[in-house]
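Notes follow the structure.
All protein chains but one are shown at their positions in the complex.
And now, subunit A:
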């Protein structure tokens, strides 16, 4: 009996293996088509860029080339400047972003739940929502100087608005029938908040957090470009004024990498909630 049971799956597996082996490449390609197409496009882009940089059609001082960017990147790492720049920009970004989180989400929850709070704060939120908040940079520098303070403040201002708005929308779009059920079970406001409002608003809060990353990165780059003495944005500006397009692209790539990594992290967090969402997975 036991042998019988063992034999069956083995036969099955060899069959399947055979099928994969006969058209191994095709199977591999179709399984990873997305990655192969995307990766291939990037590779092609770099090849064309390198050829154009070496061909003499364009001045390499303007367009640089992958090999030059690579060399500049290695030099940047070896000089040790990169670590200080990353540290400064990192501290600025996380302080500003965290502060925005601590302030923005509770305000959003209150605005979503209590219409009076919403009525009071709405003019301010609307104002900051529709203004390019980066315009406040000069005044922040007047108040806080060119050090980290003004950068933290601009990152805070950039990312706090999507936190507030998304959290508020999340709370407001919660199915009121759920609240009615909780009330019928005599739930306290705190219980309603803990069991319905917070879990119900979380998907919307997370998409706010993702928006905040992009906006926070704009804040940090523009802030450091405008007035600073260290940081990735500062290095970017410096490279630009010295016509160092290679170093400039290195900085752009670092910022892009951080942005992609941070959003990817939040996508992972978001997936935790996927199993109960009908529209995903």
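Some points to look at:
Going forward, a residue touches a chain if its C-beta (ideal position, glycine included) is under 8 Å from a C-beta of that chain, and two chains touch if they have at least 3 such contacts; residues count from 1.
What we mean here is this: contacts and distances are computed from a predicted model.
One chain of the complex is hidden; its UniProt record names it "Nitrate ABC transporter ATP-binding protein", one of "Heme exporter protein D", "Nitrate ABC transporter ATP-binding protein", "Formate dehydrogenase subunit delta" or "Transcriptional regulator, TetR family".
Only one of A:141, A:196 or A:237 touches the absent chain when the whole complex is considered: A:196.
Residue in contact with the omitted chain (choice from A:130, A:177 or A:241): A:177. Only one residue in the set A:143, A:243 or A:273 touches the chain that does not appear here, and it is A:273. Although one chain is not displayed, its contacts with subunit A can still be listed: residues 175, 177-178, 180-187, 191, 195-196, 199-200, 273, 275-278.
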